[in-house]
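This is the structure, below, for whatever I ask next.
For this view, one protein chain was removed and the others were kept in their places.
Chain nomenclature is as follows: A and B, assigned in order of appearance, with residue numbering initiated at 1 for each chain independently.
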Amino acid sequence: MRYISNTPAQQKEMLGAIGVSSVEDLLVRVPTKARLSRPLNLPDALAETDLIRHLRDLAGRNASADDHACFLGGGSYDHTIPSPINHLILRGEFFTAYTPYQPEASQGTLRSIYEYQSMIAELTGMDVANASLYDGASSLAEAALMAHAVTGRNGIVLSSSVNPLHRQVVETYCEGPDLKLRSVPQADGVTDLDALRKAVSSTTAAVVLQYPNFFGCLEDIATAAEITHAAEALLIVSADPVNLGVLTPPGALGADIVVGEGQSLGVPLSFGGPNLGVFAAKQELVRRMPGRLVGATVDLDGRRGFVLTLQTREQHIRREKATSNICTNVALCALMATIYLAIMGKQGLRTVGELSLAKAHYAATEFSKVPGVRLRFPAPFFKEFTLQLPKSPERVVKRLMKEKILGGLPLKTLDRRYRDCLLVAVTEKRTREEIDRYSRALAAAVA
Amino acid sequence: MRSARASYDKVIFELSSPGRFACSLPACDVPESDPAALLPKAYLREMPPELPEVSEVDVIRHYSRLSQMNYGVDTHFYPLGSCTMKYNPKINEDMARLAGFLRLHPLAPEAASQGALALMHELARDLAEISGMDEVTLQPAAGAQGELCGVLMIRAYHLARGERRHKVLIPDSAHGTNPASTALAGYGVVQLKSGESGEVDLEDLTRHLDEDVAAFMITQPNTLGLFEARIHQITEMCHAKGVQVYMDGANLNAILGITRPGDLGFDVCHFNLHKTFTTPHGGGGPGAGPVGIKSHLAPFLPVPVVAKDADSYRLDWSRPQSIGKLQAFWGNFGMLVRAYTYIRTMGPNGLRSVSENAVLNANYVLKRLEADYDRSAPGPCMHECVLSARRQKRLGVSATDIAKRLLDLGFYAPSVYFPLIVEEALMIEPTETESKETLDAFCDAMIQIAREAESDPQLVRDAPVTTPVRRLDQTLAARQPELRWKASGR
Partner (left out) sequence: MSNVPADLRYTREHEWAKVDGDRARVGITAFAQEQLGDVVFVELPKVGARVTAMQGFGVVESVKAVSDLFAPLSGEVVEVNGELAKKPEVVNADPYGQGWMIVIKCADLKQLDGLLSAVDYEKLIAAAAH
C-alpha cells in the first residue's frame, strides 16, 4: 500500500514497543458485537493504470466545455482560467496546508487571503470581505441570517428574479431561525419596484436582489436601496464578481451586504463544485460577519504579519452563539480567485467584462434574427439573456448538442412560467465563429 | 537562523506598476464593443477597480514565495488531532482534472453528464457501505454543513410525525461546530458532562433524555480518541425516547472496516472527505461533508438526489418532504472525484489497513510520550491521543508554547486546547501515512521540549524563532482590525 509507510517489520517493532502482540489488542474497547465480521463490500483495489482507465471512461461520458461551445450560465460560467493558477495552487505548501491556526507557519495562506479580502472589497465597493464561504447560494443564506441578527427582524424579502437555486438554499437556512420569506414578483425581467415598496415593512430585516439577475437583466439597485433603507432594513445584493470590472459595484449603489458566486474568478466548472462564496459588507457590520477574517498585525520584532482575527465570532470559541457554524471554507478556491485577479489586473478584468458584454449582445442580436425567436425581456442585460423560443427549448438544446454546442438552460424545471424560454450566457471565450454556428443551428432547430 | 528564503514581505499590490499586465485576452471579434453603446451609463463603472498591475513573472514569483512560508503535509509532519492530515495522493489531482470532470457544467443536460452522475451514485453507495447506512447525500460542502443537513433532516422527521421537539444534547467534549450547527437548525443546545475519559456520562444522559429532545450528537471515537464502548446502550436509550442519534464522523479514520456507525445504532452520520478520504485541506478548504442516513430519514434528503434507473442516472427533484438545498448545485464534485479515486485505489482491505495503521501509529506515539506528558485517559487510544501539558504548565510552559517550539524543530503542531475538557490539551493524530522514522523524530522533539521546559523554559516560550515571523500580536489585530490593503498603508 503505497500510502502506508510502515513495513510489516516496523509494525511488529512498534507493537512490541507498545507492549501488545497485534493491533487487535489496541481495539479492545470496541465491543465484539460492534465489530464488522466481514470485509467491506467494495470493489477491490485498482492498480493505477486500471484506475486511470476506469476514470477516463467515466469522464468520457460527459460533455465537457472543451469539446462543446458552452453557452450555459445560471450561476456557473465558462470564463478564462489563466494557466499560472493551476501551477501555483498545486504547490504542496498551498494545497496540503491546513487552516492557518498556527499563523507563524501559515503566512503564505494568510497573506494570500488578506489579498483576496482586499480585492473582493474593492470589486464589490464594500469596506470589508471575509475569507470566503462555501458558495454564492449559502453566502446569500448567511447574509439573510446576519440581517436577522443585526436588525432583530424576521422578514426576508426576496426578489423572484434571484436565482431559484439560491432562493431554495435561503429557504432551507431560514427554517431553523424561523424567518419569514416573502417573494416580490418581477416585471419585464426585473424586480417590480412598486411591489417591492409594498412588501417592505417594519418587520423586514433584508431585501435581496441579484445583479445582474437570474434572467441576465440589470436591476435598479439604487432605487431598491432607497426603498429598503426607508424601512431601516438591509439591502443584500448577490453579484457575480467577474462582472464588476465593468459594472458599477453594488457598494456604490447602496448595498449593505454583497454576496455572490465567485466561480467565474478562475475556479473550474467542475460540475458545480467546489465553488466560491463571496461575502462583503460595510464596516459597521464587520463583527457580525460569518466566516474567517484575516488581519494585518506585527510580530515580536515589529515585522508585518497576518493572523486570523475576530475569531471570537466563530464556532470554535463561541459555539452555539457563533455568527454561523462555518469551519472549513474554500481557501484554495479563494487563492485561485486571488491569483486570477492578480493576473487579470485592473485592465484585464475590465476587458473580460467588455468582451463578455459585447459578445452577448452580438449573440442576442443574431439569435433574435431567427424567425420566432425573441428576447423575452426588454431590460438591459450584461452577459446573459433569456430567449423565447417557438419550439421546446429542451428539444432545441438537444439539436444544438449534435452540433457540439451546449446551448443554454431551458427554464421549465426551475420556473414553469418560462417553459418556452432558454437562458443563454456568453463569455469572452465564445468566438464569433461559435456564435454564428449557434445561430445557424438554432435556425435549423426551430424551423 | 531564519531561512533567507522564507523572509519575504510583499503583498501583491506592492509589486504593481502601471501598465504592467499578465493576462492574454483576444481582441473583440464582434462589431459593437463599446460598453457605452450597449448599456445605460448608470451601470458602467467610472473607474476600473484598484487591482494589481503585475506581470506573469511577478505573479509566479510572488505566490511561489508565499507558498514557501507555509507548512503543508507535503513538507511537514502535521499531527493535528481531529483533522486527519494524511497524505493527499497526487493521482486524485490528476483524476479531478480530467476534462470530462473539470470542464463539465453543472447544468449540462443529464444525458450529457452520465459519467459524473455515475461517479456520484457509486461514491454514495461506497460511503453507505463503509458507514453501514442506507443512503448518502453528497451535497453538503463541508462537515459543518453536513451537520446542519443532518440536524435539519432530524427536525423534518419529528415534524412529519407530528412532534415539535426543542432540544439537542451535545457533550462538552464536542467540536464547536456541533452546537453551532444545532443552533442554526433552530434547536436549543443542552450540554452534557463527559466522564473523565471523555466518555458519555450515562447518568447525565438519562437525566436529560426526554421527549423534548430531538437528537443526541456524539463523535465516535470521542474527541479524546477513545471508542465509546457503551454505544449500543446509548443508542437504545435514545431510541426509547424517540431521540435520533447523530454521529460526527470526524474520527472515522479510526474505524474503517472495523466497525460502522450504522451497526452501532446511529441514525445519521456525516463524513469529512477532507479528513478520512484524503481530499486536500487547501489552507482551509474546500472540503466536502456527505451525510449518511437510515432509511426512515430518506424522505427528507436534500434535493436533488442522484437516482439510477436501469442503466442511466438522473437528478431526482420530486422529493416533497425534502429539507431543501444547502448549496446551489449538487455537491463539491471535484472533491467527490478525489474521494472516489481514493476509495478505488485502496479497496476494502486497503481501507481496513488505513485504520489499523492509524490506530497503531497513535498508540506508538502515546507510548513514547507517556512518561513526559500526562495522559488524558488510561488504556489504548484509537487513531489519536490527547495529552495534557499540565506538568509543563506548572513550569511556566503552556501547550501553546510547546506547539510553537515544534514549529522551530520542523514539525507542525498538534491541535491545542481541544477538547475543552482536558487542561492544556495536546491532541495528536499522526495518521496511517506516516512512517515510524517520522513518528520517532516527532517524539524525540516532544521529549526534548519536555526537557527544555525543565531546564530552560524561556527558550520554549520564545518560540518560534526560525519561522518567517515570530509570535504575532493577536490583540492588536482584534482591537484595530486591518482587513484590507490600502494604497497609503504600510
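In this section, contacts are C-beta pairs under 8 Å (C-beta built on N, C-alpha and C of every residue); 3 or more make two chains touch, one makes a residue touch a chain.
These numbers were taken from a predicted model, which means no experiment stands behind them.
Enquirer: Just to verify: which one of A:His87, A:Lys198, A:Arg287 or A:Lys404 makes contact with the chain not shown?
Expert: Counting the whole complex, the residue in contact with the absent chain is A:Arg287.
Enquirer: Write down which of B:Ser64, B:Gln191, B:Ser435 or B:Gln474 is the residue touching the left-out chain.
Expert: Reading the full complex, the residue touching the unseen chain is B:Gln474.
Enquirer: Applying the definition given at the start, please give the residues of subunit B touching the unseen chain.
Expert: The missing chain touches subunit B at positions 474-475, 478-479.
As a working rule, only the chains that are shown with their structure count from here on.
Enquirer: Could you give the separation in Å between the centres of subunit A and subunit B, each centre being the mean of its C-alpha atoms?
Expert: Centres of subunit A and subunit B (C-alpha means) sit 19 Å apart.
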